[in-house]
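The complex appears here minus one protein chain, its other protein chains still in place.
Going by the order they are written in, the chains are A, B and C; count residues from 1 in each one.
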Amino acid sequence: MSSTFGDRIRMTIFGESHGPSIGIVLDGLPAGVPLDLAAIEKEMKRRAPGQSKLATPRKETDSFTLESGFFEGRTTGMALCARIENHNAHSKDYSLLKDVMRPGHGDYPGFVKFHGANDYRGGGSFSGRLTAPLVFAGAVAKQLLAKEGITVGAHIAAIAGIRDRAFDPCGESRETLLGLAANSLPVLDGSVRGPMADAITAARAEKDSVGGVIECMAIGVPVGLGEPYFDSVESRLSHALFSVPAVKAVAFGDGFALASMRGSEANDPMILRQDRVACTTNHNGGILGGISNGMPIVFRVAVKPTPSIGKTQHTVNVRTREETTLEVTGRHDPCVVPRAVPVIEAVTAWTLLDLYYLMKRG
Amino acid sequence: MSSTFGDRIRMTIFGESHGPSIGIVLDGLPAGVPLDLAAIEKEMKRRAPGQSKLATPRKETDSFTLESGFFEGRTTGMALCARIENHNAHSKDYSLLKDVMRPGHGDYPGFVKFHGANDYRGGGSFSGRLTAPLVFAGAVAKQLLAKEGITVGAHIAAIAGIRDRAFDPCGESRETLLGLAANSLPVLDGSVRGPMADAITAARAEKDSVGGVIECMAIGVPVGLGEPYFDSVESRLSHALFSVPAVKAVAFGDGFALASMRGSEANDPMILRQDRVACTTNHNGGILGGISNGMPIVFRVAVKPTPSIGKTQHTVNVRTREETTLEVTGRHDPCVVPRAVPVIEAVTAWTLLDLYYLMKRG
Amino acid sequence: MSSTFGDRIRMTIFGESHGPSIGIVLDGLPAGVPLDLAAIEKEMKRRAPGQSKLATPRKETDSFTLESGFFEGRTTGMALCARIENHNAHSKDYSLLKDVMRPGHGDYPGFVKFHGANDYRGGGSFSGRLTAPLVFAGAVAKQLLAKEGITVGAHIAAIAGIRDRAFDPCGESRETLLGLAANSLPVLDGSVRGPMADAITAARAEKDSVGGVIECMAIGVPVGLGEPYFDSVESRLSHALFSVPAVKAVAFGDGFALASMRGSEANDPMILRQDRVACTTNHNGGILGGISNGMPIVFRVAVKPTPSIGKTQHTVNVRTREETTLEVTGRHDPCVVPRAVPVIEAVTAWTLLDLYYLMKRG
Partner (left out) sequence: MSSTFGDRIRMTIFGESHGPSIGIVLDGLPAGVPLDLAAIEKEMKRRAPGQSKLATPRKETDSFTLESGFFEGRTTGMALCARIENHNAHSKDYSLLKDVMRPGHGDYPGFVKFHGANDYRGGGSFSGRLTAPLVFAGAVAKQLLAKEGITVGAHIAAIAGIRDRAFDPCGESRETLLGLAANSLPVLDGSVRGPMADAITAARAEKDSVGGVIECMAIGVPVGLGEPYFDSVESRLSHALFSVPAVKAVAFGDGFALASMRGSEANDPMILRQDRVACTTNHNGGILGGISNGMPIVFRVAVKPTPSIGKTQHTVNVRTREETTLEVTGRHDPCVVPRAVPVIEAVTAWTLLDLYYLMKRG
């Protein structure tokens, strides 16, 4: 297990969805910084289950307590621990899954890796529930990034093949990026919201699930973030993004489309804009040679469909060593993409803040 | 700068393409392991310039000397340092580039980040030349992986939009994976080699460049590699892959296509094959919940077209603070994809070996 | 702040003595290991305040809850979080200390480092209370070391200049090492217990404090622990030991006495004992070239007298920028040495287990 992420600032997560609590320890935060706890709660609510009729009927308030590192309204410079109690676990839903592996899920490799000792209830370490502390960390990071003029926002670029319009790669406004959080289906083109919702509802009705694409942007990022060779912006961000369950692909700028372009198309021409160097296009997603170039950082991630589905699937019982079939019951999201949006924003904010502190040295 | 990568085994690279030498220090290798130096040289040659008339006419033999860590034909358990002298550098080609930034290249963010102190000749830290030590590390890792029955191989999935057939996601043979190295345009379907070569030649003739896609596979990977949450196989591999210059996207298994699938399509049904658990499909690229599941690990990376092109481009002179145009001269590859293939294999081999050692504990 | 320690196994501590709770997250533990919780509680009790009339009258039961990583009596392979609620904090005792710095204490550098935002109550990050989670970690490590035949034990080598007999450097029995835990003043020669207790009582009566020396030994340590150059056994152990508040010196084997010896005296002659290589003396404390040599690991640490004393001291008020005097009130230990013994054992056990896992590779 590797429960810690980051360099100058480090987060350590703990918890299983069916244990007493989950939480996170943030280390390396500056001292004396006021935190807007209401804003953090708001972020947590974006990810929490039970917020939308499209999502799981499971209800978790995900309200957190600060155990340490916060005193008289400000960070103390010590490790900041936030803890979230688990309330709404239905452990009986999972008893069958001790032996019968869910296809597409981490059950089987987890069973082998941990010699059957893993907490099979709720997916154990692979549970999406552990993304709640990530959102906490991201909400803190966003407040610190805001002081530096950096804003992170994301939208659903696609669900079940239904596409929202893309971000303008040369930059969306701060208002646009922050405004996305207002809706549980955050899209730029409101007209796709209905069809997306219908696709989710249809999948649920058929005991199936759908996936999607999330596009994320950070504006206000100064030139110079990223530490080549091995800690390029892309390396660090992808490391964080692939830690989010269900993410299977990450593409910066024009991503795979760059592979078919000529250099003369892919290179972003450079100009002076009010004496600042800028590019007229942003095919490279704000990152050149692994370092931020001052343009918005923009990338897309593929989120696979939820593996826990009610449809009959062919699988294996690891105790009896027999093939069998499985219909996963329980309260699973037919589409985790909407709830994954704040998680993608969160790990992006955390990683950019860490790279920012790495760049800044006395 | 961040010149070290890995956890149980760590590589530290040094060097600039126009300095006296480049090299690498490998730390944490087991003691007493014989190394086949001829096999390492062969791997280095796959990447070295001047091997093909499609690539740069620059010639570097890339022959290495072992400075430490190797004694009487075996590793000593100490840090193993390999050094490659630079011989064929034409520094004059770069003098203009001190002030005039190449679009699409790390010149500008590097200039800002390092306050103009970076070695602008040959791209400094961003130079593809630093991938030579990576190939050395990968060649060592491949020999250690072979002892564990793990084989890594890659092919050109596309250049300039011309596509090779894809790997069978459920596994190619060891012979196929290793055989790819024999050709400087490693493809599965030999008939695409000619059109790919033509596309590169055409781009060069037009003072332009082309990009492509590399697909990589590892077979023989046991169940259990990867340390969730934060060191999933995808997190670690993508971290390494995005350290390779020009890589802009990484997709595991079906990648972005998974975003449009239903769960019932994306989940890989599980069966028993000779009492071993296996999947009948491999949409997830051999990784579930961030952990290897015993199926081949398979992924694709997008390689952008070389930014250094002879065509006139619009850019900025950072000394005079004026807009200007640039026609990059010098001996640049019109397509780095073929030479990137062994580099992708190398960082994959290194990362998998590191994850293997992380998994194994006494 | 740096709240995480270890390499293959990592502990992350959080908490302040006057916040809601303190705790620890253990990462990287093997899965499926049964833990004897009663044995852990026993270890915690050795350190807990209120166990002896010689120590602080503050009472903390230091009972812990396991928040994660433990299921059906065994470790799950996930991060194991233990949490201890704070109950007996008297925050009013500390109000004066916000501005008036205690000499000999971390108050002043902490105030400067954290810009006055640190939780000044109870010493904040420097509080001895944070050693409770360390003892938890050590108690877990001891159970894992026991499986490998390794035993750690420590005694009070001196308090206020009153000396216990030293360990036989060539080894004490397992029973002797484990038996020390039975007494709150763990010594080898029971006759020194009375004088030591008298010295503590006398210091308390004079509103003063005393320090001491702790000697620690690990038996059963195999040859080969330690990773030179930079992670020698001495480097890692000293790193951990100096993290314990009040430790000011660490000496392995004969320590400073070696500086006055000749090589012919300091070298431990090697022999064969039942075909195993052994030494007839152990001046080097079981470590040669930074690596364990199979002899018992033995070292001593100096613990300075508690800085919080009732005697009038000259100091500074950082708010008014004036010199002033201070008489520290509150419930402070006149001697932390006895309660530090299990802490020294704990960080030793943790570090040796980490080095053991580092040495073992599949």
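To be clear about the criterion, a contact is a pair of C-beta atoms (placed from the backbone, for glycine too) under 8 Å apart; a residue touches a chain by one contact, two chains touch by 3 or more.
Everything numeric in this text was worked out from a predicted model, so none of it was measured.
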(request) Taking the full complex into account, find the residue in C:Arg174, C:His239 or C:Arg331 that is in contact with the omitted chain. (result) C:His239
(message) For the chain not shown, which residue from B:His115, B:Lys147 or B:Arg273 touches it across the whole complex?
(response) B:His115
(message) Touch as defined at the start, partner being the missing chain; which of C:Leu96, C:Ala146 or C:Val318 qualifies?
(response) C:Val318
(message) List every residue of chain C that touches the chain not included in the displayed model.
(response) 1-5, 13, 101-110, 112-113, 123, 125-126, 130, 158, 160-161, 203, 208-213, 223-224, 226-232, 234-236, 238-243, 245, 247-256, 258-272, 275, 277, 279-280, 283-285, 288-294, 300, 302-309, 311, 313-316, 318, 321-323, 359
(request) Spell out, residue by residue, where the missing chain touches chain B. (result) 1-4, 10, 12-16, 19-23, 25, 27-28, 31-33, 65-69, 71, 74-81, 83, 113-119, 124-125
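Heads up, the rule we're going with is that only the chains that are shown with their structure count from here on.
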(message) Give me the two chains with the most inter-chain contact pairs.
(response) A-B
(request) Report the most central chain, judged by the distance from each chain's C-alpha mean to the global C-alpha mean. (result) A
(request) Could you please state the distance in Å, as a whole number, between where the Cα atoms of chain B are centred and where those of chain C are centred? (result) 46
(request) Please compute the C-alpha centroid of chain A, do the same for chain B, then give the distance between them in whole Å. (result) 27
(request) Indicate the whole-number Å distance between the mean C-alpha point of chain A and the mean C-alpha point of chain C. (result) 39
(request) Send over the residues of chain C in touch with two or more other chains. (result) none
